[in-house]
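Structure first, commentary second.
Note that one protein chain of the assembly has been removed; the remaining protein chains are unaltered in position.
The chains carry the letters A and B, assigned in the order they are written, with residues numbered from 1 in each.
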Amino acid sequence: MTAMQHDPAYNFAYLDEQTKRMIRRALLKALAIPGYQVPFASREMPMPYGWGTGGVQVTAACLTPGDRLKVIDQGADDTTNAVSIRKFFERTAGVETTEHTAEASVIQTRHRIPEAPLGEGQILVYQVPIPEPLRFLEPRETESRKMHALEEYGLMYVKLYEDIAHNGAISTAYAYPVKVEGRYVMDPSPIPKFDNPKLESGAIQLFGAGREQRIYAIPPYTQVVSLDFEDHPFEPSKADHDCDLCGCGTSYLDEVITDDAGGRMFVCSDTDFCAARQAEGHRGRLSAEDAA
Amino acid sequence: MYVAVKGGERAIDAAHDWLAEERRGDPEVPELSLAQIREQMSLAVNRVMAEGSLYDPELAALAIKQARGDLIEAIFLIRAYRTTLPRIGHSRAVDTGAMRCDRRVSATFKDAPGGQVLGPTFDYTHRLLDFKLAAEGAAPVARQAEPTEAPTPRITEFLNRDGLIQDEAHSDETPADMTRQPMEYPADRALRLQALTRGDEGFVLGMAYSTQRGYGRNHPFVGELRIGAVEVEMEISELGFDICIGEVTLTECETVNQFMGSKTEPAQFTRGYGLVFGQTERKAISMALVDRALRWEELGEENVGAPAQDEEFVLAHSDNIQATGFLEHIKLPHYVDFQSELELVRKMRREAEGSMKEAAE
Partner (left out) sequence: MRDDALSGGFTDAPVEAARAFRAALEAMACPGSLHEVAGAEAPAPLSTAAAVLLLTLCDGETPLYLAPGHDTQGVRDWIAFQVGAPMVGPSEAMFALGRWDALAPHDAYAIGTAEYPDRSVTLIVEMEELRAEGVRLTGPGIETEAHLSLPETAAFQRNAGRFPLGWDCYFTCEGRLAALPRTTRTEAL
C-alpha cells in the first residue's frame, strides 16, 4: 500500500493497457537482444517530443504502485523538466518519489548516470533523443538498419579514426558510442563519456526514444565497451577540479559562472550525491563553514 | 557563497499562472467563445482537425483557444487527447464520389458533368484589407442557387474510360496505421498518404513547391478539386449492415500528371492524390503533388535525387509535432553535455598550443 493515490481521471500510469502491453513486449525483446533498437509504436504523450516522451512511456510501462521513483535531468532532481516529469507520475501513478538514488527502485534520467553505483532491483530509464549511433554518419534508417544487420561498423571506426588524425583525439565528448555484448553498437544517450564505464551495472537499463519510436536495453552484468583504438584508448574525462561544495574529486562537475570577471566554480552535477556528502560533513573550497 | 538554483516546481506553477493570464488577455475585452472560433476561424479549426487527425470542430476550437492561436500547439493538444481515446471500431472507406460538393473545380476541362462550382473561395478576392470588417455587426447573406441532386462524377473517371490515365488498383486490404505501428521504410502508398494528410501544411507545401520549381518536376494539373460533406458509415456486426454515424467535410484533390511511358507501359496520364479533413485546399493540392513525386519508383521514373522523391526524408520530417518538440528541446538544460565538450575543446587547445610551441622552439 502506498500513501498516495493516482488521479482517477487517468488509467494507472497514464497509458492505456493495450499501449502498455505493446511497450512491454518491446522491452522484453530489447532485453533479449541487448543493444538492438526495437521499433515500437510510440504514442503521443501530453508533453513535447524531445522532452522525454520515450523515457516516460518506458517508465509508465514499468511502474508498479509500490515503486519509489526518482527523476533527474543533468544529474539534478530539481531541474524544471525533471520536476515536471516527476509531477506527472505523482499525479497519474500515485507512486512515491525520492531524490535519493539508493532509495529509488525506478530512476528516469536525462543525460547522466547517478554517481552512486546502482544495483539489483533498480531500473534506470534513459531518455534518448537520437537512438541511432550511426545516424550522423548515415542519416537513412534503411541504410543504418542494414549496417547493424551485417555488423558493418567500419564507418564508425573510420569516423573516430579521422577525429584522431585531425584533432589528435576523438572529438566525441557525450553520447559516446559503445558496443554491447560484442554485437550491437549502441548510443548510450547523451551522457558524458565520463559516465560510460557505469553502463556495466547490476541494474536494468532501459532506453526509450519516443519521437524515433525505438526502445533498447542493457540487462544487468552485460559487457559494454566504449569504442576506441589500442593506441588511443577510451578515456572517461571530467573537469580537472574538485567539487567546490563537497570537495569530491571523482564526481562529474558542472561549471558555474559566478561573476562577470571570469570567476567560476565547479559543483557536482549529481545533486543528491553532493548533498549526501555535505550532510556527511564533507566540505569544498566554497562551502559556507558556518552552515549548520 | 553559492546556492544552487532550487524551486523548479514553484517556477513552473508561476509560469503556468502567468501563461493563463496572458492567454485571456485584457479582461476588459470579451472572452472568445468556442462557437465564435468554430464559426469564424473555421479554416484554423480545419487545419487543427487535419493535422491533429481528429474530426471534432468543437475540440479543435477549444485547442485553438487554449493554445492562444498557436496552431501547432493546438494540433499537439488534439493529438495528445486523441491518443487516449479508445478505438471502438473502424469506419468504412468514405465514398468521395458521393460527396455533397460545396466547391468543385477542374483545371483540365472547361466543363464537365456536375459543373464547375467555385464555392466559398478566396481565389478571386482581391487581397485588399476590408476595413469594414473592423466594425462589428455585419452578417452577410449569399445568394442561393437550387441545390443539384445529380451526382458529381470524378473528372479522372472520364480519362480512365479511354485508358488515358493510369488505373488505380482497388484493394480491400486494411491499410497500416502509423499511429498504432512504428513507421517502417519503405512505406506503401497508403501509409505515405496517411503521413502526408497529417503532415505539416507548410512542410508539405514547401515540398510540393520544390517539385514545381524543378526538383523532381512531374507536370501536374489539378484534374479535380472538390470540397464537401461525405457520410461516414460503420458496419455493425451485430446488425449485419452498415449505418451512417455522421458526416465529415473533406477536401479531395486529384492531379493529372504527364507520364512519358516506360518500356512496358504506353504514354499515359498518372495521378497524385490528396485527401484532407475540412476545407484545406492548399494542403490537399500540396499532398497530391508530393504523393505523385514519391511514386517515381512504382512508375518506373528516374530518381533525380530531388528532396520530394526521397520517401524517408519527406515522411520522417513532415510531422510538425515531432519537429517542433525536438527543435524546441534544445532550450532544455544541456549543461552536462556542454561541459563535456568544453573540457574536450580546452584539452585539444592545450595540446595544440603545446605542439605549436614545440614547433616554434
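In the analysis below, a residue touches a chain if its C-beta (ideal position, glycine included) is under 8 Å from a C-beta of that chain, and two chains touch if they have at least 3 such contacts.
If you're wondering where the values come from, they're calculated on a predicted model, not measured in any experiment.
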Please work out which displayed chains the absent chain touches and list them by label.
A
Absent-chain contact - pick from A:61, A:173 or A:243:
A:61
By the document's definition of touch, the residue of A:4, A:28, A:158 or A:288 touching the omitted chain is A:28
Omitted-chain footprint on subunit A covers residues 11-13, 17-18, 20-22, 24-34, 36, 38-39, 61-65, 120, 123, 145-146, 148-150, 181, 183-184, 202, 204, 217-223
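One rule holds in what follows: only the chains that are shown with their structure count from here on.
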Need the CA-centroid distance for the pair subunit A / subunit B, whole Å please.
34
Contacting residues of subunit A [partner subunit B, same complex]
16, 39-46, 48-51, 53, 73-76, 78-84, 87, 110-112, 129, 140-142, 167-169, 171, 173-175, 190-194, 211, 213, 237-240, 244-245, 252-256, 258, 265, 267, 269, 271, 286, 288
Provide the residue numbers of subunit B that touch subunit A in the complex, in ascending order.
1-2, 4-9, 11-12, 76, 79-80, 82-84, 86, 179-186, 312, 316, 321-322, 324-329, 332-337, 339-344, 347-348, 351-352
